[in-house]
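Below you'll find the structure I mean.
Of the protein chains in this complex, one is absent; all others appear in place.
A and B are the chain letters, set down in written order, and residue numbers restart from 1 in every chain.
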């Protein structure tokens, strides 16, 4: 494992598998236990540095760190020196001086975790940067797929929605490819980046053509504001062409699952009856997020031989 | 007062002595001997006319923490320049005779290069109404190049009027070609890398669309157009087409667009953030070919100093721009001369003769720039050690800023001396002021 987890490409197949296996072992070790706490990272300090509001991701990382007995500091941009104009670098050096061992960073600017990694000695974990990546989300998605379907090799995953602005899509394309899955991106051409042709994924504009062959359908959040920038004509048209409703769900194979990284726009990209169906892994994904993040923190912070 | 430069190779050709007297080249020949003259031993060094930059940001007035006319002038002299055009996007903007005269005067006081102010095309660079172009042209600064650089004159009607109006001033509009609606939030070249890095793309078409529009407008009204920092293969094609039709268009390319590509964005280090952005290998190839062919007339630095806090930050929050004055000639040697695309006369043409002609600096008597190395011409020249190679150390630069994209890179060629009207501004690689 590298010292930081900045993007899915930081993980080769062996590393990614190690994270998933470790998460599974942690899950098994904690299953049914009264004491859901391990002493592993006692005395280590994990800082959650969140420049964007994301309660669910922050709580997930916080729980993961606390279950490993790390000390957790939540450093939110709002109401802190950050909002008073302190630079990312100065914040990084401050946290460094306070002895943080890992910084979990969420930032609206793509590449901010890469910058941070240049300025601190500890590990940096990307918890979502701009429209770049969100590697732990991809890890928990891969974990969920493997758990549900028993494998990743050859699994056909359709990623549907606003790929252009999605860090979840970028991380998933890279990680799922690394792990042997076959990804198809489905979106209107306006919501696919120029250059998507160089990604290790197929591209389709036609959701109905893709669904029957998919083992996994991963719906991405689509923000209605995109409509104002002419990415699509109306929410209704988007939903009609790219939304997953009960009728479309009927085209899926028997064992196919439906995923969503959350938060959902029910009625926009996903219908309520789909989100609440037995195919849906949406709640499961949240729980798996904690195990996967525990595995990541353990593997990054546990220490390296000879250090 | 006279200076004898011995053993230099004008344009990289046969060694000769160059006698400088009263600010002019008095003679060029073998074994000149002048009692009492200061002797500069230039054995093995290449002599070129002093370089002329069409595109420099000196930041004064307004951001003296990033650069001043004096520090920028020193960087220019060390790079072999004897004249630089100072862009108008200062604070206040150089959109009045008062501001351009102030910049011009600061340049004269620094005395290291001739600082030639560029005037803004529109008031406050806002692209709404024309600045008083005539007043700036008639001022002591004698402005001939007008540009809203940093901003595109996007309104086609306003651009047409600007092109027409400066005809009366023997001026030229230097356009920053960027269709603003296509580059909202743009961070880097739009392509495979921007898609992967999650940085909003700056499409080549946003530059090419404006250049295509502007050459048609320039043709229509019979005016001169200059295109700043051409960065794409498509732009080169449009320029080639326009020139073949006789449109009065000239263009410049920056050293960084001749050398670097969008690969530099990989680590999100904003020192590589620049506008227009670094493009692809194919674009670099087309730009080199266009410069060699003459479709692109000039190399211009777009020297853009930025304070540390404007660069040591998130990519999206960083200001675009990079230093260029001190390494421009080295980059051209590496990309154009050592690759056999230009000889030394070609380098002199693209970095001195043509930019001076575009800026109308070439016919001003002793104040002229871009003149050949010949008896009777102003003694603006540089001496270069072409065999020297050095790793660029930003801390050693004369610029007040440190945002050099060439940090850690080994580049060929070292400017040993620069003379401005016979007076050494640089000797032994050191600025004389």
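Quick note on the criterion: contacts are C-beta pairs under 8 Å (C-beta built on N, C-alpha and C of every residue); 3 or more make two chains touch, one makes a residue touch a chain.
In this text, contacts and distances are computed from a predicted model.
> Of the candidate names "Response regulator receiver domain-containing protein", "Bifunctional protein PyrR", "Sugar ABC transporter permease" or "Carbon-monoxide dehydrogenase large subunit", which one corresponds to the UniProt protein name of the undepicted chain?
"Bifunctional protein PyrR"
> Just list which of the chains on display the missing one touches.
A
> From the list A:38, A:235 or A:264, which touches the chain that is not on show?
Touching the chain that is not displayed is residue A:38.
> Under the stated touch rule, tell me which residues of subunit A contact the chain that is not displayed.
These residues of subunit A touch the chain that is not shown: 1, 18, 21-22, 25-26, 28-29, 33, 35, 37-40, 68, 298-299, 302-307.
In this text, only the chains that are shown with their structure count from here on.
> Where the CA atoms of subunit A average out and where those of subunit B average out, how many Å apart are those spots?
45
> Going by the contact rule at the top, pick out the subunit B residues touching subunit A in the complex.
Subunit B residues touching subunit A: 187, 190-201, 203, 267-269, 309, 312-317.
> Spell out the part of subunit A that touches subunit B in their complex, as residue ranges.
Residue positions touching the partner: 87-89, 107-112, 114-115, 129-133, 167, 170, 193-199.
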